[in-house]
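One protein chain omitted, others in place.
Note that the chains take the letters A and B in the order they are written out, and that residue 1 is the start of every chain.
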Amino acid sequence: MTDDHKLLLDPALLGPTEGDAGPLLEAVAIQKRYGRNEVLRGVSFGVERGDVKAVLGPSGSGKSTMLRCLALLEPIDAGEVRLEGRTIGVRPSGSRSVRLPERELAHQRSDIGMVFQKFNLFPHLTALGNVMLGLTEVRKRSKADAAQVAGDILERVGLGARAGFYPSELSGGQQQRVAIARALVMNPKVMLFDEPTSALDPELVGEVLAVMEELAREGMTMVVVTHEIGFARKVADRVIMMDEGQIIEDATPDQFFDRPRHERTRRFLEAVH
Amino acid sequence: MNFDPAVFFAALTSQGFRNGALLAIALTFVAQLTAVVIGLVVALLRGSGNRVLRGTGWTYVWIFRAIPTLVQILFVWNALPQLFPALKEDWFSPFIAAWLALSINEGAYMAEIIRSGLLAVDEGQQLAARALGMTPSSVFRRVVLPQVTRVIIPPTANEFITMLKITSLASAISLQELLSYTQTSISITFRFAEYYAAAAIYYLVIVSIFMAFQAWLERRFQWRSQRGESGRLATTLRGLGAR
Partner (left out) sequence: MTGRSKRLFGLVATAGLILSACTGGGGANSQVPTVSGTTASVAPTGAPPSTAASPSAVAITAPTSLLKAGELSNCVDIEYSPMEFFAPSDPNTPVGFDVESYQAVVKKLGLTEKIVNTGFDGLIPALTAGRCDIVWTALYINEDRLKVADAVPYFKSSHQVMVPAGNPKGVKSEMDLCGLKISIQSGGLVEKVSKTASDACVAAGKPAITIQGYPKVADELQQIVIGRVDGVWETDTQVADFRLKNPGKYDIAFTVGGDSKYGIYFGKGKADLGTALSASLKALKDDGTLAGLATKYNLDPANLDVIQ
């Protein structure tokens, strides 16, 4: 890194990294069913401010679902999601809680950034347009303002020259970096990544992981569902293993990868290594 | 049988043909545009979570696709005034009646086209938009609708061109548009080749203009940047060793 390397995050907006009691984002006993299929059977975990939590597990284990529930994109059947200690996504109704209407959910979602496996960039907007949309539609910034901020952040992920290109004209790695910039520009308190590199050709994975590493280094709170063992080892503060809707292991990277406690974790690691 | 070029050219440049053509074009525009709006509403009804709304949408499409267009036009003109005497007044002209009947009829077809367009938009699009914190109406307006529009341009242009021909049905309720003027001229003069030829030319020209407009619209929705083109070309050239 050169000295004049631009930071991805504005330190002033990051908030204190020490001294906050309790996790920044927390899942408390979350249950979720699709029809008769129980996808999440009581999932509880939290991520501290500034930490990176990696989530591993076989497909069908409920990792993506859990992420979407944390992002308030899916309703939960039981349990709570808490951001900075406050329950979000519901309001009290008598002795129970009901899910907030979409308009208010939308408001709470803007604090949580999400990056998807399939990028989900808006094909009818340029890279710049994609990054700007959240600023103009949600933060109500002026177009000129938004364009400037968006251009800036695209610069920082290394895509300044490509700002005028449409998603169909970008490589997979470039698209995912735009997606990260799009989520980042909203100044989220935490960022969730749902297998961000699984859909990429191997040679493009590196550029995306580099951006994510940089984010972690600068202190962003992240939850990353991934298959990239190397990344998890290097960047994560804790690693969780999910299987069949439950968390079966939660440890530091060293413990997780070298001395896993559970048989299923061991078998999974052998399979992916 | 002979073909009299003088009659042909006189017909081609006649006021009657010009007026008939303008009327047909005007009716096509207003009816099709209204139909798109109706179609959007009905398509959204059909996709609603509410069962009553869904059923309403389905019923609309069912009824107005089943009844022949001509019958709908005649019904609006001859039967409705017996239920609503106000429709006998001058303001309820054949043009307005045809506009009403054709919009409602075509709206059912547009609803299905738009519904298929809505289905064509990837689910991840609204997921990503919602994740940014956009409200449902923002998601629809800024993310879903532009993509639906692109998908439905070809079939909608098709409907537009068909509508131009369907407006000739309005001659049954005394609207003097292009085709009825042609038939009237033939009945009076007994010269049909010249008048049919002139009418054919008019329709061809109008449809050609429609098609050009469609091509322009599709280009606008291609979502390709100029630089993107040259960028890829440059990259390809570089890859081929041209330094």
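By definition in this document, a residue touches a chain if its C-beta (ideal position, glycine included) is under 8 Å from a C-beta of that chain, and two chains touch if they have at least 3 such contacts.
Just so we're clear, the structure is a prediction, and the values are computed from it rather than from any experiment.
A.B. asks: Can you pull out the displayed chains that the omitted chain is in contact with?
C.D. replies: Within the full complex, the chain left out of view touches B.
A.B. asks: Mind pulling the chain B residues that touch the left-out chain?
C.D. replies: 1-3, 74, 78, 81-82, 85, 88, 90, 94, 171-174, 176, 180, 183-184, 186-193, 197, 200-201, 204-205, 208, 211-212
To be clear about the criterion, only the chains that are shown with their structure count from here on.
A.B. asks: Could you please state the distance in Å, as a whole number, between where the Cα atoms of chain A are centred and where those of chain B are centred?
C.D. replies: 44
A.B. asks: Once bound in the complex, which stretches of chain B touch chain A?
C.D. replies: Touch residues, chain B against chain A: 122, 124-125, 127-136, 138, 142-143, 146-147, 150, 221, 223-225, 227-228, 231-232.
A.B. asks: Help me check something: in the complex, which residues belonging to chain A touch chain B?
C.D. replies: 68, 71, 73, 102-103, 106-114, 116, 118, 120-124, 126, 133-134, 137-138, 164-166, 168-169, 179, 182-183, 186
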